[in-house]
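One protein chain is absent from this view; the other protein chains keep their places.
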Amino acid sequence: MDDARKKTIMQGLVCPRPLTHDEQVVLGHGSGGRMTRDLITHYFYPPFENPTLLRGDDAAVVTLPEQGRLALSTDSHIVSPLFFPGGDIGRLAVCGTVNDLAMVGARPLWLTAGFILEEGLSLQILERVVGSMKVAAEEAGVIIVAGDTKVAEREKVDRLFVNTTGIGWIPEGREVGGANARPGDVVLLSGPIGDHGIAVLAARGELAFETTVESDLAPLNKLVEKMFEASQAIHVMRDPTRGGLATSLNEIARQSKVVIRLEETSIPVRLAVTAACEMLGFDPLYVANEGKLVAMVPSEEAEMVLEAMRSTSYGEGACRIGVVEESPPGRVLMRTAIGGTRVVDVLSGEMLPRIC
Amino acid sequence: MKHVTEYRDADLVHVVLDGIRQTVTKPWVLMEICGGQTHAIVRHGIDQLLPTEIELVHGPGCPVCVTPLELIDKSLAIASCTEVIFTSYGDMLRVPGSGCDLFSVRASGGDVRVVYSPLDAVKIAQHNPDREVVFFAIGFETTAPPNAMSVVQAQSMGLKNYSILVSHVRVPPAMHVILGSPHNRVQGFLAAGHVCAVMGYWEYPPIAEKYGVPIVVTGFEPLDIVQGILQATRQLEEGRCEAENAYPRVVTFEGNRPAQKLIERVFEPCDRKWRGIGTIPDSGWRLRQEFAEFDAELRFDVEAIQPDESPLCIAGQILQGLKKPHDCSAFGVKCTPENPLGATMVSSEGACAAYYRYGRHVAGQKKEE
Partner (left out) sequence: MCLGVPGKIVETYQAGGLKMGKVDFGGVVRETCLEYVPQAEVGDYVLIHVGFAISLVSEEEAQATLEILREIMRLEEELGPEPDTR
């Protein structure tokens, strides 16, 4: 038996301390023994409470619907800071995976959650994060059926990393995919862009600016269901996270071999996001979002889908921002506010504040 | 945003564009010297909206692009020292030296931090008395007063662990080189509005007169840029060569005297090498003797490496307005923002990077899409 394992077992045997709110995560919590069980029963089971999870078996057993297809998605979250205006890593972990499933037309059903905790992490923080996941999961209507917890030594991980994997069910009749954009389609956007990226940057504090901007972090599956009620003919959906709207649209243009033509004046950006971007030299088209989607639908369906989006709280700012055409394929072009044309390329590297 | 949104009004921009169309009767070559103006022109598609008689060429107005390779290599060497916290404006992080860039140094464990303001670097020095804090002080005249203030602050706080690596360049000497070149095609200049906010534009009438070239101080929003072009075109059509101010809401003839005073106190002129162009006499600033303790080049004994530029790179000719990015065989092929071969692709404000980003590498792209 090697020394590390000896150490964790020793901790489990020698220090079976009762858990209190001021305690920190220690290596023993990841040992798989009583302390791990106590951590799970105290911090994970109550917020995530559901029969499947509470069975406590090695794997969750679920029953699949008889028809339709399944969608799976996985996402790991390492956001810093853990808490920011408009959200936190817990909400992000749930919404990120829920949204990825919704973007292919799936109804999210089950999530798993894997945690890697840093030795010394405050249990109060863990409680907050898990509580936030519970709220987000309830809002999205998903249940967390399986989980895992590991504890890494101090400084081997930055406080808390979470991975969520999700399974969703795609009803018959939905064909959504990045390669499905067709010339003539209308491009719809669910609301203003750039909120999340600016909110997190401000919360990090390195650039020392204050703003009222909050992250737009939200689960979009119910918005998507409303869209499908209006029309089954939704060709493409994507949530523009890292890399922003520009990157997502470039991916779609390339996959579908079409050109996407945008109108700069149609793309909504909050004033404070514009101001932050101007100050730092950022382009809002490349700033991350966590509660927005872009969709491509046949032009005859656009008005109905738009109306459906606007009837929801996360889509009330929905608008048309462009059209899909045939050529030149693989490009995203934008008519600027003053009537010129600009090519919107993918983001190259990390966006950094500039002086030039 | 007040004082921004009004200058992006399409109707007003088109009033000025109409004015340019009505004024111009023959071809003219205008240079905008500032990377920020290049960026704005390409981002808003202004060059496509101009009459074909007006040709815009892009000058060496990018302090990131013109920072010599030797100095970048020095910055990498200093940043790799374990006791150093290396602070920099974001622009410099991606600029490759002979081997790697500041990003790679950070990935290898170097403490490299982006700051928005040089005063943030001074704060870092104050809070980390056991570490050496070095700030990469690049820029044209616009950035010199902030960089100078950081030194004065550090001195007044008695900080012993703060120093700056200076790479300051000045615009007027570069204009002399461009206009004095036997190959020069530039007939009119759009001067850099924010440089002039600091320095004023009193240095330009003698240049305008010497070379017979109109110089118009120009801002950065679409309306400002087309206004600058209109005024330069008018002068050319009327045979005048004067220094004019098309950015009066920010720029005055004398400029910002308190800022100029602090520059004079902290810096003195020196010769500077401009990447892609060569050494231009008196075109830079260095720290004065009394501030020598804040000079990172003196504090850190780093060997000067003799770097090689790529033989394919024509950045020098682009910086002087003699060639355009798509005249280069490597543009968009071997040379891209992810893999830049030379000065004008390394910074997002360089002419090649701006062209690439806004898509001029799409083969056969016409003026009107």
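Chains: A and B, in written order; residue numbering restarts at 1 for each.
The rule is short, and it goes like this: a contact is a pair of C-beta atoms (placed from the backbone, for glycine too) under 8 Å apart; a residue touches a chain by one contact, two chains touch by 3 or more.
All values derive from a computational prediction rather than experimental measurement.
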item: Where the missing chain makes contact, among the chains that are shown; value: A, B
item: Contact residue for the chain not shown (choose from B:Val16, B:Val151, B:Val216 or B:Cys328); value: B:Val16
item: Touching the absent chain when the full complex is considered, from A:Asn180, A:Thr211, A:Ser311 or A:Ser348; value: A:Thr211
item: Interface with the unshown chain - residue positions in chain B; value: 1-4, 6, 11-12, 15-16, 18-19, 21-22, 34-36, 51, 61-63, 89, 116-120, 139-140, 142-143, 145-146, 149, 153, 156-157, 192-195, 197-198, 220, 223, 227, 248-251, 256, 258-259, 262, 349
item: Residues of chain A in contact with the chain not shown; value: 208-213, 270-276, 278-279, 281, 354-356
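What we mean here is this: only the chains that are shown with their structure count from here on.
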item: Centroid distance [mean C-alpha coordinates] between chain B and chain A, Å; value: 38
item: Contact footprint of chain B on chain A as seen in their complex; value: 206-209, 271, 274-275, 278, 280-281, 328, 331, 333, 336-345, 348-350, 352-356
item: List of chain B residues in touch with chain A within their complex; value: 1, 4, 8, 10, 13-14, 35-36, 39, 42-49, 62-64, 89-91, 93-94, 103, 113-117, 120, 138-139, 143, 222, 337-338, 347-349, 356-360, 362, 368-369
